[in-house]
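Every protein chain of the complex appears in place save one, which is left out.
So, chain A:
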Amino acid sequence: MSDVLTVPRSRRNVEAALLLLAFAVAVGANFVAGLEREEPFNDYFWRQAATLVGMGILIHLILRIRAKYADPVILPIVIALNGIGLAMIHRLDLPRMENPDFVPVAPQQLTWTAVAILAASVLLIFLRDHRILRRFTYISLIVSALLLLLPLTPLGLEINGARIWINVGFGTFQPGEVAKITLAVFFAGYLSTNRDLILLAGKKLGPLQLPRFKDLAPMIAAWLVSIGVLILQRDLGSSILFFGLFMAMIYVATSRVSWVLIGLAMIGVGAFVALQLFSHVALRFDSWLNAFDPEVYNRAPGGSQQVVQGLFGLANGGLAGTGFGQGRPDLVTYANSDMIIAALGEELGMIGVFAIILLYILLVSRGFRAALGTKDGFGKLLACGLSFTIALQCFVVIGGITRLIPLTGLTTPFMSAGGSSLLANWIIVALLLLISETARRPVRTAAPSESAAVPSASGRGALPRRPKEGSR
């Protein structure tokens, strides 16, 4: 860790200043979004502003008490992203308000924002140290399995061909969103415990050191989960996300390119088989490659209309955008969830989307920074996995919208309408904040368990001395 300096300053005042900026962005966006179509400063405007500001201050105060050395940039970024997302969702509600049957989405999303931030707060208060999670390595695996299987039970709902939702009484929930966290916890726990064993064994084949077959178990588990999600739930996006998560964590744990190559080969085979066997995957590919073919465009369901309309939206925005509230992002289906980047691209333009993506880059980089800074292998892996998930999710969804890759139904983290996504991503934020806290905290005050926090003199960090609390 010699190259990452722990700065013994809390930086909470920096966070407070950045939070003010984030509030300004979030509240300002919401104000401008409604300017055209509704009374300014109406009840909902105040409710949204008060909720965001209130919850932002709440979590900031909790950080001051509980994790005062946590990264000061993460929270303001996420508040800003969440606020811009809420503003766009609200703006997309407005043209539909005249329909008496229409239930506005923004208030639900606002409630979910409050719930998600509360959940993150509770986690920050009660978890105190992320290393405790390591005790739940195998429980996490079981929970992940249950979560992923849940939609297949009678509780499950099938929407647009994908069976990834469950009915939770007051609404729908996507257990897969939470599963990506529990799976990350499992993999971090499993790999940090077993990496030495995995690393030692294996034949060499040229420059590549091949793993032993039995060490491939987690890889195969990951592959099975991904393929299972693809086959049983018909959710290509989540499938890619899970597998990418595993690949990143295995690579970080082992530093072996051979594992990545094996993983890519496996997913390649899986994808090829899926393409042959499942029409929904083949249709996705067809809609991607031949989006502007009239036959493909007009095909319903599974046509390319959504992605093409999204492209029209982005093109209409051009460099500078039409201005918030002045484009027609409502012409794109799922504009407020899967396609929210197309909506933002239309109204804020390329400049605006670039700014948003820069926020994501900053957020992901801060996550990796926490991974570099923390001294325990579990924390490193967890922070890496979670940060990489955010990056991969952005890539899959924005790549899909811009026709770089086939469009898959994934949410844009913190922005898309969808409670489960918001909740899961805020929990990820809480975890990243906790890990960054251990990374930046002065050694003296470190602690629930001594062993991990003892600074190692070695440049290889905490690795030679394996933390014990997980297996205690």
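To be clear about the criterion, a residue touches a chain if its C-beta (ideal position, glycine included) is under 8 Å from a C-beta of that chain, and two chains touch if they have at least 3 such contacts; residues count from 1.
By our rule, contacts and distances are computed from a predicted model.
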item: Protein that the absent chain corresponds to, by UniProt name, given "Cell division protein FtsI [Peptidoglycan synthetase]", "Molybdopterin converting factor, small subunit", "TctA family transporter" or "Fe-S cluster assembly protein SufD"; value: "Cell division protein FtsI [Peptidoglycan synthetase]"
item: Contact residue for the chain not shown (choose from A:F243, A:F388 or A:F414); value: A:F388
item: Contacting the left-out chain in the complete assembly, out of A:F136, A:Y297 or A:Y334; value: A:Y297
item: Touch residues of chain A, complete complex, unshown partner; value: 1, 3-4, 31-32, 35-36, 98, 248, 251-255, 292, 297, 308, 311-320, 322-328, 331, 345, 349-350, 353-354, 357, 360-361, 364-365, 368, 371-372, 377, 380, 384, 387-388, 391-392, 394-395, 398-399, 402-404, 460-461, 463
